[in-house]
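Shown here: the complex without one of its protein chains, the others still in place.
Chain IDs A, B and C follow the sequence of writing; residue 1 opens each chain.
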Amino acid sequence: MKKISKSSLFFLPAFLWVFLFILFPMIWSLYISFFKYNPAIYGPKMTFNWGLNYYYILTDKRFWESMLHQLYYTGVGVAVEVTLGVLVALAIYNYIRSEWLKMVCLIIVTLPIMAAPIIVGTIWRLLFNPGSGVLSALSVMLGFGAIDWFDRAHAMNSLIIADIWEWTGIIALIIYAARIAIPARIYELAKTDGIPDRIVFRRITLPLLAEPIGMATLIRMMDSYKFFDLLFIMTRGGPGTATELPTFYTFILAFEQSDFGKAAALSWILGLIAMFIMQYIWGYFRKLRRFEVRL
Amino acid sequence: MELKRLIVWIALAIYILWVLFPIYWAINSSLKYVWEVNAIPPLWWPPKPTLKNYIWALFSERAGKSLLNSLIVSTGSTAIAVFLGALAGYYFSRYRMHEGIFWWLLTTRMFPPIIFAIPIFLMFKYMGILDTHLALIIAYVAVNIPLAVWLMRGYFDEVPVEVEEAARLDGLTPFKVIWKITMPIIAPGVAATIALTWIFAWNEFLLAYVLTRNVAFTYPVVLPTEVVSSQVFYNRMTALSIVALLPSIIILLVFRKHIVRMYVLR
Amino acid sequence: MVEVYLEHITKIFGSVVAVDDLTLRFKEGHLTSLLGPSGCGKTTTLRIIAGLETPTKGRVYFNEQDVTDVPTEKRNVALVFQMPTVYPTMNVYDNLALPLRIRGLSKQDIDKRIKEVSELMGIRHVLDRMPSSLDAGTTQKVALAHAFIKEPGVYLLDEPLTNVDPVTRIELRTLLKQIQKKYKATIIYVTHDQTESMTLADYIAVMRLGKLLQFDTPEKIYMTPKNTFVGWFIGNPGMNFLDVTFDQRRGALIGEGFEYGLSEEFKRILAEKNATEVKLGIRPEHILVKKEAKQGIKAKCTLVEPFSGDRKILHLEVGGIELKAKVSILLDVKEGETVSLEFPPEHVHIYDKTGELII
Partner (left out) sequence: MKVKVEGLTKFFGKRKALDNVSFEAADRAFTIILGPPGAGKTTTLKILAGLIKQDSGKIFFDGEEVTDIPPERRNVRMVFQSFALYPHMTVYENIAFPLKVAGMAEEEIRHRVKEVAEFLKIEGLLNRLPHNLSGGEMQRVAIARALARESELYLLDEPLVNLDYKLREDMRAELKRMQRELNKTIIYATPDPLEPLAIGDYLIVLNGGKVMQTGRTIDVYQNPENLFVGKYFSVPPMNLIEGTLRRKGERVIFESGEFTLDLTEIKDRMTYIPADVVIGIRPHEIKFSMEKIEGGIRVKTILSEVIGSDTIVHLKLGENLVKVFVPRIYRLFGGEEAWIKIDPKSVYVFDKRNEKSILRRLSRNG
């Protein structure tokens, strides 16, 4: 027992820090979620309200709408990102011969994922800017007339486009790493058998990439659930609540309406959903350590 | 066959352009005056390139200070997070005990940050440390420890136990072995961990927005505030963006091999 | 079945010459082994024959037909790798069926053929398993079955038994030999293991640093290695070499501390070649060791290695050079003892300074 506690000194500081400033606050927030707590209106008084916060949220139309937005946003965004990312990775791997050029391409593809989301949002807000934005100008030039990229019909898609720009690169990177890991001799065997490229892709490459693709998809889905910064700077959930996602709604409840009890309840609902999804990611999660991009 | 190759190349070139264009546009805008930015139709090239916006980004009361704040907070939190992460990473790599805690640590990084942003805000308010560097550093360390542990454990795993044992037999005590043998061996990994942890702190927005106001604000907090003023200073915003983007690009170039590992725990 | 002929093949990777002007004929229906240490160019040669690498210079012929520019898929070759390689995404049956399906065989024909081949290879019971659930030995059997079912013109085997367990290794060796004998298959077998080569091959090509050193039957390679490297590399332990000078007047080889008289024929040849600085080569088992140190070459025993069973290896010092001799375990020689050696003329080889065989 004494031996264990001595070596535990190694991880205890890290553990305690995370416990004190993440885990403990989260438990505290669970506590708050059972109280009526709105310091801006009612002052610092907390009143126990028997889980009414949860009831309010689950019967709140705005919450369910935000969940629908999330589904649309994640569904469309991740689907496009994964398809595009896989294509880009395989195009770079198969169709560029020079190792040096491969490296340059991969670095460019990776560039957006290194930028702060808030910067990406700034740039895309500028590009989508009604009137003076490049994309508005483009749509006028192409004869579609002036499109307002931030109106009710387009705002969500504009967000998704910016998201695709930022995150396709990571899918490409993961798939590229996975493709490198497939031994060349399998393809050489296929060559001696005279198997056409089409069949090689369908029966060998794609099945072998299925796992990393699934993994990348899950990670992206989890990430899109955390999505906040882009939304904040580009549309702030607007117009109206047309682009509002659950995380942003939580933010508004807490920091604009000062309704911390309800916000805490909503954040716990989101947390439970996250835990549910995480169960699926768990298995895949450990596997990713196998991959490393050799640029 | 060659036609197919050509088509793929063109498609790839279009993709590369699509990635690079927004960055070009940001640079383009950052060299313009504000009326040029808002011109209709847009100007594809700055008519009279100016560095005024960069001077604002680097030296103005608000933007310049925000960059300085970002630097302080990122560097301070990285130092602590990597140190604690290295200790814990070494433990998990060598002793292979409490694996549950290891995975649990990683889990915290997968929740939407708003979930702990709210209670942390309330807690720091109660403690009276809102809007200080300390508040941000504490929060960033907490958020970044799992990343640092994950990365460091991976690097420690690559050093065979027998190398450390050889050092014991050469006459070093256990702590000296880590300091004089293991750490120098994984120095590149430590550098990568520092860089990647740093960039996360540097890029973080939500906690910074929630926990700071007029004193400890970082550059991501400043960016959107330039939007809400009566005039939208895109030229300034893009200039600040480009300046803030530079460390990311440098780190990407230097540590490109480590990016995939890092991304898993975004 | 195909006869493979390589004509002045050279392959350069960057600044490395992997294969250096190699001319070699692989006879139809025979098993030829490419033998050499790692990095000798044997695998590259195999890949050139497969069409996976294009030679920098030289031509490749299959049955007198130039196939240098024919792509792999049109050469009808079968490749078996050191790491047991099959399509990991299909079960064993599909692995075997795929090449036949590509050729447009009917379902019944495929089924029949797979039945036959899987019976022969002893993999009938794993036909519906995925490769990931098989051990290396079985996977290699599947790989060999996959090669066999295609009825290729030539089998190209790249160290196929290195990663296989000893029991399967014996099975696969027997199978290979059967395939070769029964179906008159041309097999090219790359290995670094002299035992594999000596055991299986009809002909051995010894390579080193991209160059062909000797191409011969296993017996000839063993009995008369063409140069010192082949002598050293083949054999267990390898051949001994002594630096000596040829003294024409005395008609003998002079080494440090000994003199070795030569027969008339040897003298004549050496005199003709005008060789003075030469190397004397003799295999460990051919050295006769005698306890009474009266005549012959005197040597000091420095180490006795009980080798296995009825033989032991003596490390002997002759004038600063170390020799190894394989002798009967009954010969009672202790370390530090002086013995006398005899080199039977019929087992003595003489090499020139650069290591090429003279006699």
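Quick note on the criterion: a contact is a pair of C-beta atoms (placed from the backbone, for glycine too) under 8 Å apart; a residue touches a chain by one contact, two chains touch by 3 or more.
Just so you know, these numbers come straight off a predicted model, no measurement behind them.
A.B. asks: Any idea which chains on screen the missing one touches?
C.D. replies: B, C
A.B. asks: Which one touches the absent chain: C:65, C:133, C:199 or C:248?
C.D. replies: Only one of C:65, C:133, C:199 or C:248 touches the chain omitted from view, namely C:199.
A.B. asks: Among C:218, C:255 or C:355, exactly one should touch the missing chain; which is it?
C.D. replies: The single option touching the absent chain is C:218.
A.B. asks: Sort through B:37, B:101, B:181 or B:259 and give me the one touching the missing partner chain.
C.D. replies: Looking across B:37, B:101, B:181 or B:259, the contact with the absent chain belongs to B:181.
A.B. asks: Kindly note down the residues of chain C that lie in touch with the hidden chain.
C.D. replies: 37-38, 170, 173-174, 177-178, 181, 192-195, 198-199, 218-219, 222, 233-238, 283, 285, 302-303, 305-311, 313, 315, 329
A.B. asks: Could I get the residues of chain B that touch the absent chain, sorted low to high?
C.D. replies: Counting over the whole complex, chain B touches the hidden chain at residues 160, 162-163, 165-173, 181, 184-185, 187.
Just so we're on the same page, only the chains that are shown with their structure count from here on.
A.B. asks: Which chains are in contact with both chain A and chain C?
C.D. replies: none
A.B. asks: Please identify the chain with the largest separation between its CA centroid and the CA centroid of chain B.
C.D. replies: Relative to chain B, the chain whose C-alpha centre sits farthest away is C.
A.B. asks: Hey, how far is the Cα centre of chain B from the one of chain C, in Å?
C.D. replies: 57
A.B. asks: Could you pull out the residues of chain B that touch at least 2 other chains?
C.D. replies: Residues of chain B touching two or more partner chains: there are none.
A.B. asks: What residues of chain A sit close enough to touch chain C in their complex?
C.D. replies: Of all residues in chain A, those touching chain C are 183, 185-186, 188-196, 199, 203-204, 207-208.
A.B. asks: Can you check the complex and tell me which residues of chain C touch chain A?
C.D. replies: Residue list for chain C touching chain A: 50-52, 71-75, 77-79, 81, 83, 85-90, 98-99, 102, 146, 150, 152.
A.B. asks: Show me the residue ranges of chain B that touch chain A in the complex, using the header's touch definition.
C.D. replies: Counting only chain B, the residues touching chain A are 5, 8-9, 11-12, 15-16, 18-20, 22-23, 25-26, 29, 37-42, 84-85, 87-88, 90-92, 95, 97-98, 101, 103, 105-108, 110-123, 138-139, 141-143, 145-146, 149, 154, 199, 202-206, 209-210, 220, 223-224, 227, 234, 237-238, 241, 244-245, 248-249, 251-253, 256-261, 263-264, 266.
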